[in-house]
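Below is the structure I would like to discuss, written out as structure tokens.
Note that one protein chain is taken out, while the other chains of the complex remain in position.
Naming follows writing order (A, B and C), and every chain is counted from residue 1.
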């Protein structure tokens, strides 16, 4: 096919030269990703970060394309060129099952974007499936197994999913570019020129290890500063509370939701199908929340309005989960007149910047290997003292969220608020 | 107040240090701009260009802030520091009346985003108005008059609206940054250090004229390559056609629209109020179009689906409006089975990259003045030969849009399509 | 060979994967380019522009490498892969004959860097020649003929030398990067993806013509703002005058120069050999000028000191060469006590931003061709209205240089200086 170029601010251009990739991009299931923000609620804190999962998915594809092109050219002894299309397809589709505000939504409605991803690929109702099946009858299954980590060729799997994969490389660069938080930048060219297929996966040449080190430090910085930003998490808290409230109200007054928010019904009723899921996106959710600002219920109406107009909760860092302290804080919030079920929340955000493979862990990591001049592999933290110091450490915090006016002393509840502020200060306000 | 910093990828940071500005940003009317894409349908062609009018408005404000801060410090003899807040406020609010897909929407529904802007500022139902009124009773009127070009101080007016103003400088840099089309970049720092308040407006020092020249060339490139991109215009055409169809159908079947798209009713009924206008945004429109993909009417359903799934029309350049040729093309489209009212369109896009002030013109331009070492002003095209060559020239083209399959010869209508293709080739297909 | 990567700030990395290229880089003749500044006296005006011809030559090579790699992969029907090494070698060596402050030096000492380039390639005393001869006995001659434009394959010739070649693309990007003058940036990636080998040379796809247009505009800006900057040209004037003075003094007092500046003797004596030429570089010349600051002759000493300590002459634009005016200006400079032979100068700098091929011109240009969708070639100014407006126009100015204190009225020569200033003002002081 004639090469198609998509202008991309992160990778300059995304090159599509395989008709399967082009056709996949043009399916409704993939175009739908234009309507889902990559960063969810984070764009309320970093106003530049309004890019979509569509843009990210093209980026992941482009990285995979560059890598397999180079592997095929320079390392054809160890890389099987026959895996190129599979790798690029898995890269393009790895997030196809994401929905609006996925993480929050999943938690409340028991959906699972990874399961949906597999379903979109395997279910013969989708255009994605039809296109994949044209390649070979078992191709959809192969694509799903790569995303699922069960595909036997670990080179392919690790390019799509490991501690340094096309997905992470793209989202760090992309989120950094769009938010304007420069810490997320790292030396992609260097990483791409030092990545190597090895017997059981991928590795990085010794000469490129500083670039890998820098990638991990950039990742750490993006987590600390962007993904775990207290204000973004506050928007997540608001979203959770307003959906929680809607679920409760649905039991009492389903007619209201049938009228204002029909596409949510299958989820309220815990009885949804793939086609229902594909009809949800940020636009629809936002349109519903805007309607709910005029809802019959003052809590739903207020929380929707806070979310739409970005009136965030404030927060304090809790050094540990202390049920007694929590109870006191909630009681004080209640005394001032807010229902703590909806107007307070605990939110913990922790990340493991890097870890070695630990077979007994819940979710064992694929460790990063450095390819030495003599052909041996060395796990990254053996090469890099700074990575060694990050190894296995959890970074993040636990926060208690509450309405901002709990910190203002200009009204009726002064005494309660003073008590609240006192307790907060003891807990290390951020 | 304590300075608030908004991280911005274009200007690095947006600094808010005046409580009026901070409060304006936090109004529902301003937060609503988060839900309106700056580039409208262009983001379907340049997938990075998904930024909002919120982000652009903050950028315009930031540029104005930097300029008035410098004017107050270095040119206080000719610049009145008392104008600072007014200038920054007008910059922040210059686009507050924009709605979803404004240009297309206005054309079909007789709305006017400039009139709405004034209304949002002047109508005492808005939070914007309330905040502005706290500054001084006549402050809303002053802000509106700056945006309206009638404010007596031309320095302030030209910073907000002229051939090189804060609005244009921000949108060129921002659209360039987000789309990844680097041609839109120019030397902002140099322009900011050469801008000067003069007796009747603003001017640029001789030393900075190359930066101004480069700004105009960048602007030219952005128009040619981004704003006038045939595929973006195709999405506009689709949008126009689908809304046109909906208007017609509303007359026949209002109940359908009452149910699926209640917020559009006041516009279908030509009887809308400010509060109705403020309830429309990209999310709502998109949610409606998604619903309409299942509409009773095959044309509305098909056009909505084309828009949502980005199945664009193709186009050819017409060298001039030739009613006879147009008729023939439309007839052939009709023969193949498409209603040309909805499945063809003419779209012309022309821009005047730069012009001098022509008092008798429809819309006279404020020419760009260069401040010479001896204090005289010289109109830019006198200084710059390359600008002279662009002076008063119109750049752009006229295109005829039609369904892509008119170019494919693999079906029943081969003869008609061949005739169509023949006519297109004579008209210089792009 | 194992790929060698040179970190390069402009192209990110320069990849050397052919042993001939690697060996050429390691010759004394090529390493010598580290000691010659790319921008000569311009670094006194743009302090960042201190990069060497070594860095530029690697850059030109890298661009040629990327192009021939792509040509070999994607256009092997029309591009002969056997030309790859020749193209890359000619790119690497195109400037190998440049010397210290070449343009000024050549003018005064009748050297010719193009002739020297051929000599370095063809003379069997050089290591360059030895390495080239190992490829094939006629390889040195082929490399010289590419640089000389006489090689039959015009694809190769035009990649190295035309109105848009690897040389110009690298120097615009590089000079822009190092000086910090952003106007010189253009969309290299887009140009590299739209360049095509065609029957008689190279062309650019229609889709890339805006990038080519932007390249020409960037080139225009770099000439106007950097290469023709009045202060840089003033340093060139100083250099010319001080070398002119040294030549005169050498006739009177050769012993002084034998002692202080032995490597210049063959040039003073007009009897130099290749090995003498290769011993001159910026370091040596600078070291000599520093010694000359203490010379027996007050004019040589003063001019050297002005050059070393950057005390530039001032200048005014002359609208045309007017011998009468010139005489008056020189007389006034003389009256104040400066010898106008050494303390005044005319300097004209004009550039032709773009021209079509004109067979009868002195130095006919290879015009830029756009490859249309139907396979026809169209000369760029037919495609681009903005290039059309630049076509064949000369841009630049003519300046008269003189000592700065001619403009200061605080001393003995007030009357003469007033007359001088009067004349200057009539001549449009820049």
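As a convention for this text, contacts are C-beta pairs under 8 Å (C-beta built on N, C-alpha and C of every residue); 3 or more make two chains touch, one makes a residue touch a chain.
Everything numeric here is computed off the predicted structure, so don't read it as measured data.
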Report task. Would you mind spotting which of C:61, C:177 or C:420 touches the chain that isn't drawn? Result -> C:177
Report summary line: Which of A:128, A:390 or A:406 touches the missing chain? It is A:390
Report summary line: Where chain C meets the chain that is not shown, the residues are 6-10, 12, 26, 28, 31, 34-35, 43-44, 46-48, 50-52, 54-55, 58, 177-181, 279, 281-284, 286-287, 290, 308-311
Requested in this report: Provide the residue numbers of chain A that touch the chain removed from this figure.
Outcome: 182-183, 185-187, 210, 213-214, 217, 220-221, 224-225, 385-386, 389-390, 393, 395, 429
Query raised in the report: What residues on chain B make contact with the chain left out of this view?
Result: 5, 12-13, 189-190, 193, 207
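By our rule, only the chains that are shown with their structure count from here on.
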**Report entry** By mean Cα position, the chain sitting nearest the middle
**Finding:** B
Query - Rounded Å distance between chain B and chain C, as computed from the means of their C-alpha atoms - result: 43
Query raised in the report: What is the distance in Å between the mean C-alpha positions of chain A and chain B?
Result: 32
Report summary line: Distance between the CA centroids of chain A and chain C (whole Å) is 51
Requested in this report: Any chance you could list the residues of chain B touching two or more other chains?
Outcome: none
